[in-house]
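Below: the structure, in structure tokens.
With one protein chain removed, the remaining protein chains of the complex are shown where they sit.
Letters A and B mark the chains in the order given here, with residues in each chain numbered from 1 onward.
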Amino acid sequence: MAKGKLEIKKMATAGSVESNDILIMISQGEGDIEIELESVVEKQFGEDIKNVIRETLIEEGITDAKVIAKDKGALDFTIKARVRACVQRGVEA
Amino acid sequence: MNYLNNIDVRTVKVLEQSEFPSKSQPKNKLIENAEELIRGLGLKDNAVVSFHHHLRNGDKVLNTIMKEIQRTGVKGLTLVASSLFPVHAEIIPLLQDGTIENIVTSYISGDLAKAISYGELKGNIIMQTHGGRARSILNGEIEIDVAFIASPSADKYGNISGVNGPNSCGTLGYVIADSIKAKTVVSVTDCLVDYPNYPADITEDYVDYVLLIDSIGRKEGIVSGTTKVTKDPIGLKIAKDTLKVMEATGLLKDGLSYQSGAGGISLAVTAFLRDYMIENNIKGSFASGGITGYLTNMLEEGLFSSLFDVQCFDLEAIESLKRNPNHIRMSASQYGNSEVSAVVDNLDIVILGATEIDTNFNVNVTTGADGVLMGGSGGHADTAAGSKVSIIVSKLFSSRIPLIKDRVDVITTPGTTVDVLVTERGICVNPLRTDLIEAFKKAKLDIIDIKDLKAYSESIMGKPEPIEKTDRIIGLSQYRDGRIIDYIYQVKK
Partner (left out) sequence: MNYRSLLFIPGNNPGMLQSSDILGADGIIIDLEDAVALTEKDAARILVREYLTTFEPRKGVFIRINPLDSPYFYDDLDVIKDLKITGIVLPKAGVEPMTKLEEYLDEHDLDLEVIPLVETAMGLETALEIVQVSDRIIGLFLGAEDLTLDLGAKRTKESKEIEYARSRIIAAAKAFGIQAFDTPFTDTDDIEGLRIDTKNAKDLGMTGKTAISPRHVDEINKAFSPTEEEIDYALRVVEGVKAANEKGLGAFSLDGKMIDAPIIKRALNLLKTSGDYKEEYDELLK
């Protein structure tokens, strides 16, 4: 269920580059969602990971953001959690 | 037909006393200049040169010699190296300029491996097993023109010892076949000792030249101080479950023969096995393969009566090899040559790793998750074939890199010789081993169908995209008996 539309007000990060984690950096976008991903499993799961990031952003009410993600093999639950935490931090003024 | 070709002995010419020989002299084998030696060898285009990997990532010999050969301008060489490590990335330009055209090896990692996967080698790479390499050299399938033997110590007549010298590495098991069969054998050393050098792994009668250079290696790259058991809780959980599997096979009893790799989980299995053997008062027969301090301790504790050592992994192993007569040097042929009687055929249990395993139990340790070369059989396929029970230990979830596939990228070890898979999320038994399935049932050991474990893994990680490959075959995965079990493809950049 999508929340009301929210806006990224400041640059924020969440997560880490430890194994099984992902570091998400979020900042204001240029009209849509732009994702830059670097992953240890880019070839196998790169598209999946980007989709999870995008869907989670939309669930959180974000449609305009630039995301830079450094993935160390995080599972989906971790990716979602880091995106949510990052959004929470980024929408606070 | 006999030795004399059935000639009439009356026709044989007998030497005149004036023609009688003078006293024999020691051969002059010592050369102190690499360039002089290489020029003197007169290598031709398409020659075959060989090296061993006992100095592992500390080796300087292969780079030094190959660059010297490059200067002579010969092209199209076949490099037969028992293994190649990141340190050997220095020879990438020799692939590009055509000095090296083909490579035959049992393990390859680092940037050189990457370069080959991306198509830098003009010819092909043949990935052998340790036993298969010895077999192919001894039976003449591969004819080596010159074997360059990195020698931690040598005397000037070519008695080579791996345990003496500042760059000691222990046994020289992987290069015995080369020393026997190569047309020319060169000992390359930085530690010339007084005659006779002993205990000699290779004796002077097999050696043609002794080349003295400044340094054959970097000690810290050759052996580790003390190899340590993993502290990773998942690795320990797998090791613990592996001990239960071994117990359920019924093989943990007096006379046990055992081998494991030197990876963290495998070492942990060995550590748990040690406790088990002490607790249950079990006296094993032998342990084999690459030897670590863990195994030498077990030898000294009487848990094994002997060790067959093809490669020393740490300083403790080298020390033990020097002083313990029950710590035995083993050649790669004795280790795993399928055409002769080999130690692997008397193994009860072997513990092995896997980068990937498929639902037919085929194992890949040759390429990584991205399809790029990053390993090789080593003794994997040899021991899997020879042992009564081969057990693969691996994490199911290692940073989202999938372990179980429908088909592994490159088959290193055929599934018909792989018996059990132990992961942190379940134990799988090859359906071919109905005897083990029965035994595990009796031992109340839970097992899971490998297809179900794969489905579970994919339910959590997702199904990976297939690796993008080109149509170009860059090499072959060769089974220990010389037959080819898979192609190796060039990877898209």
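The rule we apply is simple: contacts are C-beta pairs under 8 Å (C-beta built on N, C-alpha and C of every residue); 3 or more make two chains touch, one makes a residue touch a chain.
Note that the structure is predicted; figures quoted are calculated from it, not measured.
If you put the hidden chain back, the residue from B:Val193, B:Ile234 or B:Ile282 that touches it is B:Ile234. In the full complex, chain B touches the hidden chain at residues 231, 233-234, 236-237, 240, 397, 424-425. Along chain A, the points of touch with the absent chain fall at residues 14-15, 18-21, 74-78, 80-82, 84-85, 88-89.
We adopt the following convention: only the chains that are shown with their structure count from here on.
Chain B meets chain A in the complex at residues 369-371, 397-402, 460-462, 464-465, 467-468.
On chain A, the positions that touch chain B within their shared complex are 19-20, 40-41, 43-48, 72-76.
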